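What follows is a set of notes on a single structure, which appears directly below.
Of the protein chains in this complex, one is absent; all others appear in place.
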Amino acid sequence: MPTTTCACGGKAAAKDVKDNIFLPKEAKIVRVEKTTEMERIFTLRLADESQMKFEPGQILEVGLMGYGEIPLGLASSPTREKTFDIVVRSVGRVSQALNRLQQGDTLLVRGPWGKGFPLENLRGHDLLIIAGGIGLCPTRSLIQYALDRRKEFKRFILFYGARDPQQQLFLADLADWRKSQDVEYHETVDRGDPTWKGNVGVITSLFSKTKIDPGTRVVICGPPIMFKFVIRELEKLGVARANIYLDLERRMKCGVGKCGHCQINDKYVCTDGPVFAFSEIEHLEEAI
Amino acid sequence: MSFHFIKDQDFPAFLSGLIKARTVVGPVAKTSRQQEKFVFARLTDPAALRLDYDVTILPPKKEFFPPKQNLLLFDGPRVTPGIEPEEKVLFGVHPYDMKALDMTDALFREKNEDRNYTAHREAATVVVSSVQKVSPRAFWASIGTEVKPKGHDAWLTKVAGGCVYEAVTAKGEALLQHGKFAAASEEQKKAARRADEEAARQCPEKLQGTSASNAKKVRAAFSREELWTKFAQDCFSCGSCNTVCPTCYCFDVQDWWHVDQNTGGRTRTWDSCLTEDFAKISLGAGAQENFREERAERFRHRFMRKAAYLNEKLGGPACVGCGRCSAACTADIADPTAVINSIPEA
Partner (left out) sequence: MAKPKVAFFDFTCCEGCQIEFTNYGDPVFLELLKHVDVVEFREAMSEKCREPLDIAFIEGSFSREADRPRLEEIRRRAKVVIAYGQCAATAGINALKNHTSDYRKFVYGKDAALPHLDSQIAVGVDQAIKVDYYAYGCPVNKYEVLQIVSHLLHGKDPVIPNYPVCVECKRRETICRFDVGDYCLGQTARAGCGAPCPADGIPCEACRGFVDKPNHEALVKVLDKRAGMPKGWARHKTRMFTANQRGDVK
């Protein structure tokens, strides 16, 4: 357990330790699965056996001492109790170190931080989730949630686009979703291969596969370039900007709205987001 | 709130008493090639205190938010927070810097309170000192005038024959015991007000417009790329303007190991949004995304932050007119008055 050497007396020390927003908690790796060449799915449990409380769409700072921390969207739903999932893509110092860890190892988490998907505005409506590439990871928290609480939503439609079939994440989930009666699942890849029998094309090509009601609540997460094109399609369909939610990626270094690396205008993506209504940020320069 | 007066001849004894009782940090001189500049430093000799300073190289926020600060230390798997607040008296803060301190107080306190700052801040007693000598690039009398200095414990003003000491809080009151103070007369209080007004008149630079009109026109100029490209033509992306700014509070966090390879720390260091890598992320396989790749974009971002983005949160611009950025920029392109005054009204 973390301890303190605070010099300011017992009582203040206790407050400082408890309130130190940079002090992480230990989490045990229950399971680790290599899902692509670059990505691993970690199933974690807090070392003190307490429940990780979070909302779908919130982020965690995940790291190791000596290496640092990276912001990751929680990739499982809080409705799946006891454990929680994250996906680590090997892109830098921290992620490469994390992806060397094995089942039973310990890593450090801090959070959850930020605002997740606005469930109160999603419930009772058609829900369309559009995930591109690694954007499937944070949205999986909402996908699982919607599947677990299916009655809270009307239609549930999911678009998923990957660069090529080898880049597809959560293969077991995809297999379930393809068969599921609970979700209308549509997928595409930018580039097919000889084994691929599904749709080939950018993610917006999936809009022709189904009819979307203008009252649908839409959640988008993917590479920055994807947002513009998807929003254009949604505008054509008459979906209100207040009902389009974007899950943004920035350099969320501290996760607590201080360090400044993820600022867009007066917003800090890590605390004001990472999920924003399009109507909330459409006027902000540099947002999308 | 109470007003006191201390005679010039009693002032050194007050300082000596204070230094004996408490850790005192105040403005002192630093020279190179006979050029005198000022820095906030720990006082050991009362005579070293220079309340006639014009501006310090770094603002006093460094006392609570140091350029380098260990957030965590580790020893194998054992992680220890690094907060060890020290009680101290920050003596001689200029009013514009007090405004800035109050802003950083608010920013570190909001949402997720950062005890790494606030614990140090709470342990301090801050004594403001009226400006006796105005710095060559100051424009504090014409920016964000609707925001008044607050958060200080006492305010000291030099008048004829001595200083008026306004104790604002109990902490400010507590310092009185170290010196020979008398109640300040109405005349002395008036003289203190006049001294502040006189200093304000001496600010050599002037920002035109109001906080609201400037916020509006700076924001409206966002898409005028040609304007920002021209402003930033000689920008080095050197981060000097950010690093000396009293309201900048961005930081980077890096981990390190001791040579034993088992102990180490997680340290935050002041960061600058003007530097090239500030908003860069790795995407893997060598690919990167830089959300503000061009120096004009970074230059613009700073002005948006100072003149517009934070106004709602802070009640005025995130600039207090200290002029440090103007003086620190070797290309002399960072001066907020020059830049903002030259942006046409929206």
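Letters A and B mark the chains in the order given here, with residues in each chain numbered from 1 onward.
We take it that contacts are C-beta pairs under 8 Å (C-beta built on N, C-alpha and C of every residue); 3 or more make two chains touch, one makes a residue touch a chain.
Keep in mind the model is a prediction, meaning the values are calculated, not measured.
Colleague: Identify the residue among B:Gly92, B:Gly179, B:Gly209 or B:Gly239 that touches the chain left out of the display.
Modeller: That would be B:Gly239, which touches the missing chain.
Colleague: Which is it among B:Thr157, B:Ser272 or B:Asn311 that touches the chain not included here?
Modeller: Reading the full complex, the residue touching the unseen chain is B:Ser272.
Colleague: Could you list which residues of chain B touch the chain missing from the display?
Modeller: On the chain B side, contact with the omitted chain comes from 30-33, 35, 37, 39, 56-58, 67-68, 233-240, 243-244, 254, 256-261, 264, 269-270, 272, 275-277, 295, 327-328, 330-331.
Colleague: Suppose we count only contacts with the excluded chain; which residues of chain A make the list?
Modeller: With respect to the unshown chain, the touching residues of chain A are 66-67, 92-93, 96-97, 100.
Keep in mind that, in the parts below, only the chains that are shown with their structure count from here on.
Colleague: Centre to centre, by mean C-alpha position, how many angstrom separate chain A and chain B?
Modeller: A distance of 37 Å separates the two centres.
Colleague: Quick one: which bits of chain B touch chain A in the complex? Just the residue numbers, please.
Modeller: Those residues of chain B that touch chain A are 71-72, 74, 77-81, 83-86, 107-108, 110-116, 119, 123, 222-223, 249-257, 264, 266, 268, 271, 273, 278-285, 289, 291-292, 297, 304-305, 309-310, 312-313.
Colleague: For chain A, which residues are in contact with chain B within the complex?
Modeller: These residues of chain A touch chain B: 2-8, 12, 15-17, 19-24, 26, 38, 65-69, 89-92, 106, 108, 113, 224, 249-251, 253-254, 256-261, 263, 265-266, 271, 285-286.
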